[in-house]
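All protein chains but one are shown at their positions in the complex.
Entry: chain A
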Amino acid sequence: MIDTLIQGILLGGYYAVIACGLSFMFSVMRIINLAHGSLAVLSAYGLWLLASEFGISPFLGLLIVLPAMAAIGWLLQRYLLERSARGGALLPILTTFGLAIVIDNLMFEQFGADTRSLAPFIGSLSYDSWELPGGIYVGKLAVMTMATAIALLGGLQIFLSRFALGRAIRATAEDPDTAGLVGIDARKANAVATAIAMVTVGIAGAFLAMRATFDPYSGGPQLLFAFEAAVIGGAGSLWGTLIGGIVLGLAQSLGAQIHPQGFLIGGHVVFLAVLFARLFLIGAPTIGTTGFAKAGLARIRAAIRSTP
């Protein structure tokens, strides 16, 4: 039982890593990026390509892939999200949905349907473990993932609260017009924020590919897990995302203990339970200035209002 809990918590570290970028983009830019999972898989393919073709270790490969992801983020904001955001709140969601389909199928065309993994390129790290007292083994990679999750979320929190650029990003998120009046280039702040989000997506892709296998259509499930972790944690808060990831990981691990098919169901049940608890216990209007659910409802209401 203790083993299950520990493994569940460590799995939560992975979910926190993949949810980090999604939560960051939602909290600072109010954009739900449905291409999130596909972009993580894109980064995984980048690392795999560097490792298999050029023999570059995935950890060194990150030095190439992460700047590339940042550039993708910048371009994405400038040429896609910024334009679609002018068409209302719903349009960026549809745009990223379309983008996910485009990325998935381009990867399928390029790399075929074979499943890939970075595990062969990281030596024994993918299966090495440490023994804890009581005969419990924890995977080194899983511990590394959890440490990365904490470092990433903590780093982002410090960046947003302590650094001028972080403050500029928060100010732009709250009121772009006034941000301009105090001297912030709102377009630049948003592009930097997206670039940062994409760097975290790149890191998530690396962990996805190191701990398991992936194929061109692996993005969907990753998006789902990220989304569930972010909603459970309350998407506005970065630390909430870590808690959300851990709750999701625990639910899945416990679900798998109850029934062989219980892994995914356990996660979905907790996700829905948290969502409905927020809706009905706390009450819809207070679901959170922070919640995805509120944004979703607000968007639906806005869409209904703007329909002639």
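Points worth noting:
Definition applied: contacts are C-beta pairs under 8 Å (C-beta built on N, C-alpha and C of every residue); 3 or more make two chains touch, one makes a residue touch a chain; residues count from 1.
We adopt the following convention: contacts and distances are computed from a predicted model.
In the listed set "ABC transporter ATP-binding protein", "Sodium:solute symporter family protein", "histidine kinase" or "Electron transfer flavoprotein subunit alpha", the entry agreeing with the UniProt name of the missing subunit chain is "ABC transporter ATP-binding protein".
The chain not shown here is touched by just one of A:55, A:133 or A:183, and that residue is A:183. The hidden chain makes contact, of the residues A:30, A:78, A:140 or A:170, with A:170. Where chain A meets the omitted chain, the residues involved are 164, 167-168, 170-171, 174-175, 177-186.
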